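Chains shown are a subset, placed as in the full complex.
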């Protein structure tokens, strides 16, 4: 096999692997690929045992944990802080607000729907993610007025 | 490099790229690939600012927003209308009910579980998606008796 051709194959393969987030271990005469593995960020422990991660990544998909805000404030303050928490996780994982595909919003009270929207709108850019909103009336952990999670890409 | 070989490489590459939903920009001697980008459909604005999309698409994955029905009717009417709304979004994004992978169902009242099932069953073909159902007792926006979202593929 001529060096030129092998080189093209390698570049081609590296491109495909790069896009799908695969690691490449190319030996001299043969290209082989490791299966995609999960990466995790900001692991939270419970008594030194892993409980959940702030985000997980597989290939070009990023999953962010449900975020609440556990201090004083109305729905606008809580929505703003929760969105900032999502953004921190997204950036940590190599993504961004503009690359979010799906958001789930869990309100403490459905009466906060409009206030949440006022702060929420525009925060994900001109091509916003899909969204599913429900209220759970006392069901959000840690007295947060709203909890949100998301799925994004890199 | 001989034309024949380059041609095969291009076809191979086009196939892989087509499957994973990637755009291809092949120059003369080298193939390069653009990273997958999000597409969005049916964007809903709040005071001219993008709030959420009806669906988002990345590669061959499609995410559909939570859908409710905001008119009169019992759980069977609401379930039927919500499923029709999901189907519209799926078709718009190039998918279908048969290609749904996961559905989340949020009932207003758990007593509607059986009525919802009666209308829901069979609507996604012989290989139905997974489903997670909970009731949120007043937590569905816009007085809908049920809200559903889904993840699908194309």
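Per-chain numbering from 1; labels A and B assigned in written order.
Following the convention adopted for this analysis, contacts are C-beta pairs under 8 Å (C-beta built on N, C-alpha and C of every residue); 3 or more make two chains touch, one makes a residue touch a chain.
Worth saying up front: this structure is predicted, and the values here are computed from it rather than measured.
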Total copies in the full complex, given that 2 are placed here: 3
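Here is the rule we go by: only the chains that are shown with their structure count from here on.
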Dist(centroid_CA(chain A), centroid_CA(chain B)) in Å evaluates to 18
Under the definition above, what is the set of chain B residues touching chain A in their complex? 1, 5, 9, 13, 16-17, 20, 22, 29-33, 35-36, 38-40, 43, 45-47, 49-56, 58-59, 61, 63-66, 104, 106, 136-141, 147, 149, 151
Chain A residues within the chain B interface of the complex: 4-5, 8-9, 11-12, 15-16, 19-20, 60, 99, 101-103, 107, 110, 113, 117-118, 120-122, 124-137, 151, 153
